[in-house]
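Let's look at subunit A:
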Amino acid sequence: MTELLAGVVVALAALALVLEPLVMGRPRFKAAGGWSPDDGDIDFTDVEESESPKIQALLALKEIEFDRETGKLSDEDYSTMKATYQRAALLAMEQEETEGHGLAV
Partner candidate 1 sequence: MQPRHKFVAGAVLITASVGYLMVSGVRDTGVYFVTPAELALRVSSDTSIHNVGIRMGARVVTGTIRRDVATQTVYFDVSDGSQTYPVVYRGLPPDTFDGDVDVVVEGRLAKDGVFHATSLLAKCGSRYEAQPTA
Partner candidate 2 sequence: MTVLGELSLWLALLLAAWGTFVGALGARSRNPDLLASARRAPYALLLVISVASLCLLVALLRHDFNVQYVYQYSSRNLPTPYLISAFYGGQAGSLLFWALVLCAFSAAAQWLTPRRYNHLMPYVAAVTSMVTLFFVVVSLFAANPFERLQFTPPDGAGLNPQLQNPGMVFHPPLLFFGYVGITIPFAFAVAALLTNRLDTGWLHAIRKWTIVSWVFLSAGITLGMWWAYVELGWGGYWAWDPVENASLMPWLTMTAFLHSVMIQEKRGMLKKWNMILIMLSFVLCIFGTFITRSGIVSSVHSFAQSSVGDYFLVFLILLVAGLTALVWTRMPRLEAEAKLESMVSREATFLFNNLLLVGMAFTVLWGTMFPVVSEMFRGVRVTVGPPFFNQVNVPIGLALLALTGVGPLIAWRKASPANLKRQFVAPLATGGGAALVAALLGVRHAYALLTVALSAFVAATILQEFLKGTAARHRLHNENYAVALARLVARNRRRYGGYIVHAAVVIYFVAFIGDVYKTEREVTLKPGETASLRSPFGHEYTFTHVGISQYDQLNRFVFAASLEVSKSGRRDGVMTSEMRQYLDSMGQPTFQPSTEPAIRSGLLEDLYIVFAGSPEGTEEAVYRFTISPLVWWLWFGGVLLVVGGVVTLWPSSGPSRASVRRALEGYQTRMVDEEPMAGVR
């Protein structure tokens, strides 16, 4: 008997949890979302941010610089690549300036 009672309690709790958004209609996503740390990472779901030419070029520049320092890239390859990515970064930054929607990094 107590077992059945416990079962009813569990059932009610579980159903309440699932059905609350439908019945109350209020809490919507925020309540369900739970704990969302703002980790300061680049938002890769935001194509504007993650795939912006500026960020892409800057990440690549950081990487090739480190690769040259650890001796994986020859100076020659490094300078050609660096020129390419710097041009890309500069163009992107200029464009942002003229369009006036600089990304808040």
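Annotations
Operating definition for what follows: contacts are C-beta pairs under 8 Å (C-beta built on N, C-alpha and C of every residue); 3 or more make two chains touch, one makes a residue touch a chain; residues count from 1.
The candidates came about this way: all candidates are chains of the complex that A comes from, given by their letters.
Treat the numbers as computed from the prediction; the structure is a model and nothing was measured.
Among the candidates 1 or 2, the one in contact with subunit A in this complex is 2. Across the complex, candidate 2 is touched by residues 3-4, 6-7, 10-11, 13-15, 17-22, 25, 27-29, 31-47, 50-51, 55, 58-59, 61-67, 69-74, 76-77, 81, 83, 86-87, 89-90, 105 of subunit A.
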